[in-house]
Every structure is written in structure tokens, then in C-alpha cells.
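Missing here: one protein chain of the complex. Every other protein chain is in place.
Take a look at subunit A:
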Amino acid sequence: MIAFDFKYFKPATAEETCETWNEVQRQGEKPMIFSGGTEIITFARVNKLYTDAVIDIKGIKECNVLELQENEIVIGAAVSLNKITDSKLFPLLGDTVKQIADRTSRNKITIGGNINSQLIYKEGVLPLLLVDAKVKLAKKKGEEVVPLQSIFDKELKMGPGEMLLQVIINASAVDLPYANIKRTKFSKVGYPVVSVAALVKDNQTRVAFSGVCSYPFRSHEVETILNDSKLTISERVEKVIGHLSSEIIDDLQGTKGYRIFVLRNILLDIAEELGMAE
């Protein structure tokens, strides 16, 4: 049970959402965008989250789109993870989000909610970073499409009153060879000790990580090392680990030493799966 009272709004348009947001703020209150609600509900009931008003975006048409539009795959922020997997529109994304929580939760968890999660994992963002996805944002003065990477640094950086409406993926990216491996503490359902998504484009391996550091990321330095054909695969993996080492986390899911061990194995497995040349 959630102990505090809060207001609930369900606007029908992005414009109305921004207006509601601003109006709540003008009254000195704290609004929050509500999509699947899994985090808001579970954190609010243990007093780890507070909001004065939730603004539900599931009534906005654009947020519920899931389709191929000409040469772009468009996914609304309020589309559930299960729908994305079941649509098979973007297999790497489908496979990656299928590893989040359990199926019942994924009926509710949305891609927008996952990207904006309070948790450090946000695994849904990994494939999007790899394919240079774009995001459509609702802003005060209308909508804007920008590259995801331009506003994603550890988390999605949006201004006050801005909101994620859609993610847009170039359809040519979905046929690229990919691999994704997630390792948990034990059960299949759980937070990642290490989760890695990778794909190959123009003979270059791209790779993004979750669970390794306290944020999900795709790093060009890491990719440069991984694609350095002067080194053996094993040397590249060690160099990547060395590069990331200072930021590798130590928590309930696994110690730092164990994470390094797991990361090493996963990178070697991915190199093998993607047939990375020595």
C-alpha cells in the first residue's frame, strides 16, 4: 500500500502532458511520468519514492506505436517489453529486454520506463545505443527528434518538462549480427552481475554494458580496444577490463573481483559468437 496521496492525470496528447507537468510544478509540487508503473508503485510503497502527481502517458497515441514506418522502426515509450519481444521487429532489443524481470512484470514494464529507470541497469537502452537510435522528445515548444547518444550519458538527460515519446531505429540495423549475454547471481530472474549486448557493423564490433558500472554505457574507447586487430582477443579483453576497472562496482549482485571474472568470460564468449578475428 502506498501511504501518501497523489494526483493522477492521463492526458491524451504530448502537448497536454507538458502542460500538466508545468502546471503541477507551478503549484510547487513534484510530478512524475507514469508509464508501466512498476517502479513507482514498488518504490512508493516502501517510501523510497515520493510524488505529488503522476502523469500517465499510456493515453498518448504516439507512445503506443510499435511498427515499421518506411525504413524506421518506431517504438512508443509506453510499449511493454513483452510486446517488443513478441513483435520480433528488432531481435536484439527483443532478446535483451526479455532478460529483464519476469514475464508478468514485463507485461507492465515499458521501454520508456526502463530507459528512465531509477535503477542502475536500464538494460533496454543497450541495443538502442548500439544501433545509434534516435529519440523523439516532447518539449515545451513541440516535438524534437535527436540522436539518443546526444542526450544519454549514464542516464537520459532531459530538461524539465521534457518527455520521451518514442525511440526510432533505422531498420537496416536489425539485420546486423548480434550477441547478448546476461549473467545474474543465480536465478534467471535477477539484476545483472554483467549484461552485455554487442553487434557488428561495417566489420566493427559495437558493445554496450549494464551491471558492470553504476550506469549502462557504450564506450568508444572500449570499442576501439576491442577492434584493435594488432592485439589477440584475449589481450583486447584484458585491456578493456583494465580500462573499466576503476569503475567496476561491488554490490549485492557480486563483488568487483567476481564481476571482472564474469566480464572476461562474457567478452570472450561474445568475441567467439560474433566470430571476431584475431
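Note that contacts are C-beta pairs under 8 Å (C-beta built on N, C-alpha and C of every residue); 3 or more make two chains touch, one makes a residue touch a chain; residues count from 1.
By definition in this document, contacts and distances are computed from a predicted model.
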Response to the item:
By UniProt, of "Pyruvate ferredoxin oxidoreductase gamma subunit", "Xanthine dehydrogenase family protein molybdopterin-binding subunit", "Formate hydrogenlyase subunit 4" or "Hydrogenase 4 membrane component (E)", the chain left out is "Xanthine dehydrogenase family protein molybdopterin-binding subunit"
Worksheet item: For subunit A, which residues touch the unseen chain?
Response: 1-4, 42, 45-47, 102, 183, 185-191, 193, 252, 254-255, 258, 261-262, 265
